[in-house]
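A selection of the complex's chains, in situ.
Per-chain numbering from 1; labels A and B assigned in written order.
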């Protein structure tokens, strides 16, 4: 994902194939947020809150896009700071339209755009933690602050040539940068925000499981752009990343179904696709280093671990991380990050690590822990500050009535008569 | 005249309609309802937990008919709706003071 990883025969002329593939990958990653994630999350909530989730996904995507243009991109990918980039690319005024992105064979515009889709989906993932009770203005404040204070620095550390990149951490497509940051922050927000009224008694099964499945399916295909695009080139690395991504997702889906089948005598649709997402989140950091065999092992581990994690958060810690952002994304991303040193060498098709296995594991662990701590602390402050500025929750009546009408003046389903 | 209000299992609707038409009761109104009773609801699975859905889908049948026909109609519905399982439903009978056919303005039994 870092320019370095893709720096195979960098030239001074644009490579058309890499450009074609990266534009395609960009389309796929935006699709993951709009509409894939929106459908996945929207189907999981109650019918009276479906529209609010969709508005939140749109709004977060747009806020992140504009901030990325203003200074997010610059602070992430400019300069050589260990902690943060510089301001040489604010408002994307850093070069003419034919400029090549250093260390790649694609135009700067394509690199900016591809990375933007990552900056869009990461804060959007957090939506799953606070749905059905948050004030809409708080969504905007939290997302904006979070992008600049958590996502941008962490992305710089890992992908922008910062201290973790220098330490040789491997995070191919965002196990740390995307999933650990989003997962940990989700837990902190959910905990600060307090549970939904009558949680957990009030919890209802998803109002539209079919919508959850459609969202998950689009996330699956979109993830090919997310992971295979992270090779930043149309080459064998991209191809293998796609293959490992798919095998991990398929295996994880089957394993989650098996667990439910054994526990309840029936495998459910929502369970199956939750396994899919767990498998995809888990392979994300490792997609560039493991081979097919490692991907299958990782996929199986993903469902086993995430299934347990969801239980722990919801029922042991009793935190209302409504749609299990930590349990599925955060834990999955960390698992993949920590397991990859051991799986990279399993069978053929893997790629070399930056360090010997043991050392690599320690570096990976360092990355996960440092990023988790930073995400937790910063997000706590962001949430408290937002609470002071605009307040965090809608009032009880509005929550009971549903956010669709109370916050957006609309109704999800009109019989039309 | 009487108004029969029957709560039945959704999948028995066609059978009940046929049973009623068989005895010459040609009109009825159906609504989708959810019921709670001895049959205590069911549990659905969601991410490693089971949730109880207290109310189960039922259909409510409303049939207006001359008092004289009530007995047959109730018998017909009972026969067609019965599966023998808890949750088969109830048949309520209410007194109906008057009926009017909107299209023609006819009132009373001729409006049925």
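Brief remarks on what is shown
The rule is short, and it goes like this: contacts are C-beta pairs under 8 Å (C-beta built on N, C-alpha and C of every residue); 3 or more make two chains touch, one makes a residue touch a chain.
The shown structure was predicted, so the numbers you read here are calculated from the model rather than taken from an experiment.
Whole-complex chain count, expressed with the shown labels: A x3, B x3.
Just so it is clear, only the chains that are shown with their structure count from here on.
Measuring from the averaged C-alpha position of chain A to that of chain B gives a distance of 50 Å.
Those residues of chain A that touch chain B in the shared complex are 203-206, 260, 263-264, 266, 268, 270-271, 274, 307, 310-311, 314-315, 324. If you check the complex, the residues on chain B that touch chain A are 44-51, 53.
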